[in-house]
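Chains shown are a subset, placed as in the full complex.
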């Protein structure tokens, strides 16, 4: 029995029916425990004061914003090569979750930056990359919506995702070239992993796990939704033909 | 292939302007900028190179949606798709025609516009060089965006949305060449990147764009 | 010179659902095939699939590669180019020379230097049909070719098709009108796709 | 109960509030859309079964 069998929509729905409750439970457990731990039971940083608590939201969401993109890239490739509908729909399902993560990373970063850098926004390469990512997610989602035919939309968005990934790397390099940036300097005490004390580290790990689980859960739910929407569209179309 | 090129150029000229129009748009952006930000040279001078690059990009952008839209609407694209010419070739030629009617005139005219915006004299050569290297990438990437949105009515704005993030690296390196040139810093890396982006887009994007068109015609 | 076009068990899709199923026919050199059927049965869809503009869902098409000249609902004319320029463009695309045959067959000599924009509906259509002659392709696929043509032009068209077939070409046409051509007729009504047939990989969608 | 957040209280709390609001929003949106789609699909399926 190969992995590809899960590319069958029925099989996919049946399987996720079983595992989804566990994912929900894991997500809620990790997030609640991690965030409460981080917010209430960690000490302040000696330089940044209590703002360091934002890290439990900022870093996990930043990680997931990028990982969502990678997942969409892989799913798009699978669609283009093997043409499994579930794969294309999973890519579609991941985009809104990814954009939410990007938004959290940007907003928490901005809130963090206000006291530390003295202003909410600076044209730092890392921040700019995320703004770029945000724009790209929007273009991707709008392109999905602008095309009526599902297969056409899947093809177009997959091509966009592939080409966009190449340009994402290019842009990242371009931003570094263009502006040396604030992000690194301002966070010296945290940026080197060796400097992250265990008191910060464990709740952070838990939060990262929580965000990963949250992402997976939401993508599964949304993929199921897209599958159903796709089937509904097919049924309605068929109905009309008779 | 040459047939498509000559036809596109002829169409561009017939429908009032062709080469002239993108130039005009460029001129207008350049003229409006002092109205918007104020006419003082100490404000204009440092941003001149950037504004010129921005204007070139926008002039490019404004003309993108017509690369395929007209051919799609009147059915020519269907017919071209069944003609004995690879779609990759069609896409490349279309991008070339677009560059000839926008990028090339902009590049040639840029020094004159630099004058209007108080661009430091030392930067004129660099501006032309960077535009010459960079605008082919703009046309090529734009053609890809136009191919993605072929068949979407009112796709103009969506097209800009898709294409602009892809324009970012070209814009950064292009403007950087001019800025670093003015400040006397080394410009070789930025120039190399610009050339690399252009070469890469010309080599790879035709395949992506051709695939997109085939999908869009269904 | 031309191979037989062989269509077997073709299923065509539009908007993601099968419209026609199990269409099979052969088209021999010299033959004319008329596709008939009520509005919306799928004639346009079938022709576009044969011309390679749409992917096929199932079945097989043989002998279509680089053989087909397609003429759809719209004529693909550039309204700012003249009649001559429009035709010359297509001649160059297909690597053929001489647009004279096309101009003669559809009586376009007098209009040669008129812009396509300034033609009447019927004149435009004649120009669209003249393009077929310019392509020198053996199989013509025509989607309602005689729309807006007057009786005279319809006769010209019939003559052109007959000449094409006499010289070894063939033609498939979708039309609602009787053109007085000696042709075989395929009625598409029985091929209408009805129910989900296949139990394929992505069955849930069908 | 409440930890002492010092002079950055507004920032930290607003970061948590904003993030939690966005998380809840995307979760709610997802669940709502999923439920709506499921209900509509069931309706369509019932209809098509009835019609045969």
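Here the chain labels run A, B, C and D in written order, and each chain numbers its own residues starting at 1.
FYI, a contact is a pair of C-beta atoms (placed from the backbone, for glycine too) under 8 Å apart; a residue touches a chain by one contact, two chains touch by 3 or more.
For clarity, every value in this text was computed on a predicted model and none was experimentally measured.
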Copies per chain type across the entire complex: A x1, B x2, C x2, D x1
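Going forward, only the chains that are shown with their structure count from here on.
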Gap in Å, rounded to a whole number, between the CA centres of subunit D and subunit A: 15
Between subunit C and subunit B, distance of the C-alpha-averaged centres to the nearest whole Å: 37
Touching two or more other chains - residue numbers and ranges from subunit A: 149, 151, 231, 238, 242
For the subunit D and subunit A complex, residues of the former touching the latter: 1, 3-9, 11-12, 14-16, 18-19, 22-23, 25-27, 29-31, 33-34, 37-38, 40-41, 44-45, 47-48, 51
Subunit C residues touching subunit A - in the complex, by the definition given at the top: 15-17, 19, 192-196, 201-206
Residues of subunit A that touch subunit B when the two form their complex: 132, 135-136, 138-139, 142-143, 146-147, 149, 151-152, 155-156, 159-160, 162-164, 167, 170-171, 173-175, 177-178
